[in-house]
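Here the complex is missing a single protein chain, while all its other protein chains stay put.
Per-chain numbering from 1; labels A, B, C, D and E assigned in written order.
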Amino acid sequence: MVYITRRETFAASHRLFNPKFSDEQNERIFGKCSNPNWHGHNYVLEIVVAGRPNPETGFVLNIAELKEIIEQHVLTKVDHKNLNVETDFIKGIIPSTENVAIAIWKVLVDKIPSGKLYSVKLSETENNFFEYRGE
Amino acid sequence: MVYITRRETFAASHRLFNPKFSDEQNERIFGKCSNPNWHGHNYVLEIVVAGRPNPETGFVLNIAELKEIIEQHVLTKVDHKNLNVETDFIKGIIPSTENVAIAIWKVLVDKIPSGKLYSVKLSETENNFFEYRGE
Amino acid sequence: MVYITRRETFAASHRLFNPKFSDEQNERIFGKCSNPNWHGHNYVLEIVVAGRPNPETGFVLNIAELKEIIEQHVLTKVDHKNLNVETDFIKGIIPSTENVAIAIWKVLVDKIPSGKLYSVKLSETENNFFEYRGE
Amino acid sequence: MVYITRRETFAASHRLFNPKFSDEQNERIFGKCSNPNWHGHNYVLEIVVAGRPNPETGFVLNIAELKEIIEQHVLTKVDHKNLNVETDFIKGIIPSTENVAIAIWKVLVDKIPSGKLYSVKLSETENNFFEYRGE
Amino acid sequence: MVYITRRETFAASHRLFNPKFSDEQNERIFGKCSNPNWHGHNYVLEIVVAGRPNPETGFVLNIAELKEIIEQHVLTKVDHKNLNVETDFIKGIIPSTENVAIAIWKVLVDKIPSGKLYSVKLSETENNFFEYRGE
Partner (left out) sequence: MVYITRRETFAASHRLFNPKFSDEQNERIFGKCSNPNWHGHNYVLEIVVAGRPNPETGFVLNIAELKEIIEQHVLTKVDHKNLNVETDFIKGIIPSTENVAIAIWKVLVDKIPSGKLYSVKLSETENNFFEYRGE
């Protein structure tokens, strides 16, 4: 079993905010992350696939193919977008990095042609990282 | 002369857009950066001050003091903000990274208590860097 | 289950040295790391907490709260300190990075208000990393 | 159990190519990586050993000793080499990063004097990482 | 005047070798870098352009356009290539990083549509950097 990881980046705006909370509650819980005028990040996304290398190619999965799958199903929907209002697979959930990582897992889990999705890692800043493994 | 650099980061949303242009022109010139729903970045800011070390302290400028000056005059106005609509020293200009670097220079140039502001470096993504030296 | 990681840094001095060994033995085993005049590092600390996101907030644990817990219980005791002589939870043990990581685990394991401490990662230089998961 | 990691780098040339395939098949499957004139990378290698710290030293394994083992058994055979034609433990296999990681595992697995080899991580570019844990 | 930098990477093989030298001389001067079977690197290229932002766009030069110019004139000729035998603008010169940086300068200096080429920075490994400013 080899774990292969493709790293991609995207730039997006978002806002942490729960419509069930009052403005004061949102402000208290989410702080500056609930700014109604939005803020944004350069997200770093790492997609990990686990599988056995094909003896003919030495590849678990051609990483160029993995790159295209991530591009088509994730990056086109999040890069230079507003995650709260524009990304179909995030709309309606609070776009905490935890929830965005889980949402990306759900999008990709049945799109991996060889090997299995093992982990979605997402960092929001250089000091905060999040990982979801489907557990 | 020693050049001392303080590195800080901030997360902001913005949009590239010139109100004198039509939507089509904005889209053609600024591409995905003109998304009306905003996008955002983790900006990396480096402030460079040049001066001679004080023989009593070995410091051009106490870097803790430089950090506070950047915090007070820049970071409180850009971190987790929308640069187009919330940052007083950017409002009304197109927030290209070039223009934001120049705007930060203007804010800081007369706030450096010892030594002289030498350079403002600002990166928008890990592949795009911008520098302004007041020239 | 989402794994959230907070990255912090601290600068400390230390010395590897076992009082049961002779000076020659300390020198042979620990080499330049046993310098009696101390040396130091910029340590990079990553604290990983595992848990399920709260549906109201999208957070496993507010990472600002995690940051404060690390600050209060760890950073105030190690940053700009001598690990051998000043840090209460390290004094009396050999401050190898392995042992420091285990000591930080013990300090934090019962301080996490939501989710569970999963891993303490500590790097001493850009080429040496250490991880303890409580096993 | 502590996981200790030593990071090393090496620069090598290689070519992805299966002699059972026609030139067209090699080109279609491996793309620019099958260039008959070779290309190369700065590989980043991380060797992870798991074990319990020795109470006398605080070390799972002296990382200086681990460095020497990697140097002697791996780096001297891959650094500034052509992996396809010069590296005895890679010759005859397709040098995909997956396969190189597995080959390095096989070389090192019985050379670790204390603790056990836990993982071989190898990155080929800043966006592609591979890990093998002997499973 | 703003200095804008675009960072790109490429992977290539090469060999340091002067045909006027004997094999022994090449070996003595270039060491392992003269391996006749080639070795390779992930080069990091930074292209710096200096100019004044256009008041209509805020851009010195649209960095997407700069990216395309680098792609077309440099990357297609060096990425996954053998610099000694395949790159037209390097063939016949010793491909030291110094010489490759100068060669890239000569290729790009008259291709910048707005602003002026200010610097070509090229790193060969994470510890060796080279810069040429046309002086």
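The criterion applied here is as follows: contacts are C-beta pairs under 8 Å (C-beta built on N, C-alpha and C of every residue); 3 or more make two chains touch, one makes a residue touch a chain.
These figures come from a predicted structure and were not determined experimentally.
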Chains still shown that are in contact with the chain withheld from the display: B, C, E
Residues from chain E at the interface with the omitted partner, ascending: 16, 18, 20-21, 29-31, 93-99, 101-102, 126-133, 135
Residues in chain C touching the chain absent from view: 9, 11-14, 32-33, 35, 37-42, 79-82, 85-86, 125-126
For chain B, the residues touching the chain missing from this view: 1-8, 46, 53, 56-60, 62-64
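Just so we're on the same page, only the chains that are shown with their structure count from here on.
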Target chain E, source chain D, minimum contact steps: 1
Same or different residue numbers at the chain C/chain D copy interface, by half rule: different
From chain D, the most remote chain by mean C-alpha position: B
Centre distance in Å when chain A and chain C are each reduced to the mean of their C-alpha atoms: 29
Centre-to-centre distance between chain E and chain A (centres being mean Cα positions), rounded to whole Å: 34
Chain pairs that touch, as defined at the top of this document: A-B, A-C, A-D, B-E, C-D, D-E
